[in-house]
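Questions regarding the structure given below will be posed in turn.
One protein chain omitted, others in place.
The chains carry the letters A and B, assigned in the order they are written, with residues numbered from 1 in each.
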Amino acid sequence: MEQSLTPIHPSALLNAERLQCLFAGSEFLTVRLVKDNNETIVGAVAYHNILVDEKNVIQQFIRKINEDLHQMTGHRDVNLITSLDSLGGGKELRHMETAADLILDAGAAVFIEGLSEAFGFMFPGYETRSIDEPKIEVNVRGPRESFIEDLNTNLSMIIRKLKTPDLKAKPYIIGSQSRTRVMLLYLESRTDSQVVQEVQRRLEAISLDILIVNTQIEELIQDSTYSPFPQLFNTERPDRVVTALNRGKIAILTDGTPIALLTPTTFFEMLHPSEDLYERFYFANFLRIIRVLTLFISLFGPALYIALTTFHLEMIPTPLMLAFISAKAGIPFPTFVEAIIMEVAFEVLREASLRLPRAVGQSVSIVGALIIGEAAVQSGIVSRPMVIVVAMTGIASFTIPSYSTAIAFRMLRFPMMLLAAWSGVLGLSLGLLILLSHLCSLHSCGIPFLEPVDLGRFKDTVKKYILLPVKFRRSANEPSGDAAAKRSMGGVLPEGRNDG
Amino acid sequence: MKPHPDLISPGQLGCLLFSFLSGFSTLFLMEAKMVKQDVWVSYLLGIALSGGMLWLLCYVQRQHPHLSMFEVFDRLLGRWAAKLLLAVYLVYILEIQAAAMQALTTFYNTVVLPNTSPDHILLLIVLSTTYAAYLGLGTIVRTVQVTMPFFIVAIVIISLFILKNVDSNPFLPMFRHRLPEMAYGGLLSFYFPFGKSVVFCFLLSHVTRKERLYAGSMTAVVLSGVYLCAATYLTFGSLGMQLSTDASFPFFSAIQLVKFGEYLERIEIMIIGIWTMFTLFEVIVLQYVFTKIVGHLFGLNKTQAFIFPVGLFFFVIAQKSFPNINDLTLYNLTIAPFSTLIPMAAIPLLLASLTYFTKRGIPR
Partner (left out) sequence: MLNLAIGVAAFSYGVAAFIRFRRTKENRDAFVLLLLCGTIAVYCLPGLGDSLPTVEGVYKIVYRPVSEYVQHLFGINWEDT
């Protein structure tokens, strides 16, 4: 790898020409030659004229170099280095490719005549979105900032909350064409070194031309490609990333994506929003129980209704059964078809309201839900209980904090309905068995996805699911393996800072 | 990084064995119908016999800690004799899987889904067990561990409600049956459910701490016995002796009597749903072990590809066996206790004897 790189040549002019060759056919490279009083070339400055703030920064930068140069005497290269040193923040570049990377990253490369190394300075001149409130993971009491597309800004949001040298960051460049910056973050004393190595190995194995968003990374490093469930947690909240890092997780941030990936993650973490940590633990635990309930409703709601009304009417109390039967009278479709019609209609409405501008989207969902639903009932296409069941199921699915997990459950609702229509409670049991087996087979970077839900670790399971008061919470967030051992041997974090 | 997918702890083995034995055990209560209040003696006999066989198999495995049971067969018996005896286990698995699948199908067709074709039920069962078996032993065990608390909670709640209907100890007066009858009952309970545990000999090499093999598996057998005994007690106590004997599925008839207040009169459907998941672990384990035996017997490299056809093979054999519930009952009562003795007792005895004499023959 190292052999294929072109070293910086002592001739600044030759280096400038090489860069121009590298960027041939592109109008974006600007090269300025720096000359001394005798009009001899003493250096060259190359930069990307779109990415850097050319007018305000580069011209001042070059002017200062020129002024310093003209005032100084003696060796030209020494003068130039002294001048650059006074600017500060430069980094040494030894290869043309590194210089090209720096230029494409909104930097300026300075070549000095007679030196086999160049200096790089960053002058980002493009606009980025300002920090905004979270759009997906909205909360009431927690911080109201979310990641943006700029990696450095995102990193600063995390580092501001984790002021410790224990925070390690490993940079990657992924995408042979896009050269996208990716940053791997973890707390060394808290994270299992084997997991870190595994994630690094997977990141290094990625081969892409273009990396636009980190869902591409997610798909390439997850353990099971064909599972409907996300095996890495997506979050737009810096506070969530900080909490996760403190619990021994690894965060992956990608330049251009306002979402961080967290790994290893477990199924139950997908059900806990960061809001839980900011509420009083009674209420947080109450909400956690409600969320498990709504998870079951969102997955089995219509399927259970189909099974009960088609196969197991005897399970329904008589007055309720009579109500169902009278509501169903005159409906031309079997319950399964009725449910499919309503579920598809609901998904169409949801998709439409997402894609349309926000104001219109809300109108569409209201019009769809109220008018179309009412019209469908009035015209005898669907029964009223079915509308209630589908609406309840839809609302229940919104309570799942992880968007990707909610999508998985929305999707799985359809095969469950099919199984229920095929063989009632047997179909549901078999569907649940398949689903549980699948979830048990999943891993997130080597850690079981359903960890630690099993009989052998009942205490861990309870701690994982029940939120304890803050003063008892430390043991619930204990990382496992060598990280715990490492911390006990002198971790750098103070005692009090153990969870978010 | 990932733990070995097929390595399990003794505790996990115990959980799997408990689900394997307990799933179907309360369905027919055959021996209970035969020896009535003295059934606990039969259960004790069944547990003792199974415990003995398990001890022998664990002993064999502990003497060959680095070999799988297939390799132990090869070492002790020679290549061709080992293949013959492994084939006996294949036939045994086919026999008990057909009985289990037909039992579940008949139960569903009789009690829950009278209008659904039994073949469709069988197919659904096979498809789901195939998927679970395909995921491997580690996943099967974890799924059992996740499912088991729900099963235990559901059964405990329902048992407490049935207990309200029990007025007197139905196991009294004791010893009202002749010893041969109780012995035959013991033979029945040895065949079903306790003796089925011999299938686990092929999983013993997957257990991490070999010194706790027997403790883990015997605990499961005993707990399974306790559950069976409790279910029988509750059934006799709430239905009465005569009704329990006449009912096809006595324990579920007892569950049907449970009412939760005014609004949940037929809660048993939910219990049946959880119970179904639990019962299927028997078929899943059988499918997994069957595929492994086929793999060893024919020296196959990729046994994963065989899981699906093995599932379909289970389907056709189960479909062609036991045309009606009477056939199944008669077979379970009269044929199976004898047909299963070779894999359940004779082969473990042979293996243990050979291991013992081989060990004594080696000069220290």
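Basically, a residue touches a chain if its C-beta (ideal position, glycine included) is under 8 Å from a C-beta of that chain, and two chains touch if they have at least 3 such contacts.
Source: prediction; values computed, not measured.
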Practice task
Mind giving the shown chains that are in contact with the missing chain?
Solution key: B
Handout entry: Chain not shown, touching residues in chain B
Key = 33-34, 91, 94-95, 98-99, 117, 119-120, 123, 178, 180-181, 183-184, 245, 294, 298-302, 305-306, 308-310, 312-313, 315-317, 319-322, 327, 331, 333-339
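Rule of thumb we're sticking to: only the chains that are shown with their structure count from here on.
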Practice task
Give, as an integer number of Å, the spacing between the C-alpha centres of chain B and chain A.
Solution key: 46
Problem - chain A to chain B touching residues, read off their complex - result: 194-195, 198, 223, 311-312, 314-315, 317, 320, 419, 422-434, 436-438, 440-441, 443, 445-446, 448, 450, 453-456
Practice task
Using the touch rule from the top, collect the residues of chain B that touch chain A in their complex.
Solution key: 1-2, 9, 11-12, 15, 108, 112-113, 116, 120-121, 124-125, 127-128, 131-132, 135-136, 139-140, 142-143, 145-149, 262-267, 269-270, 272-274, 276-277, 280
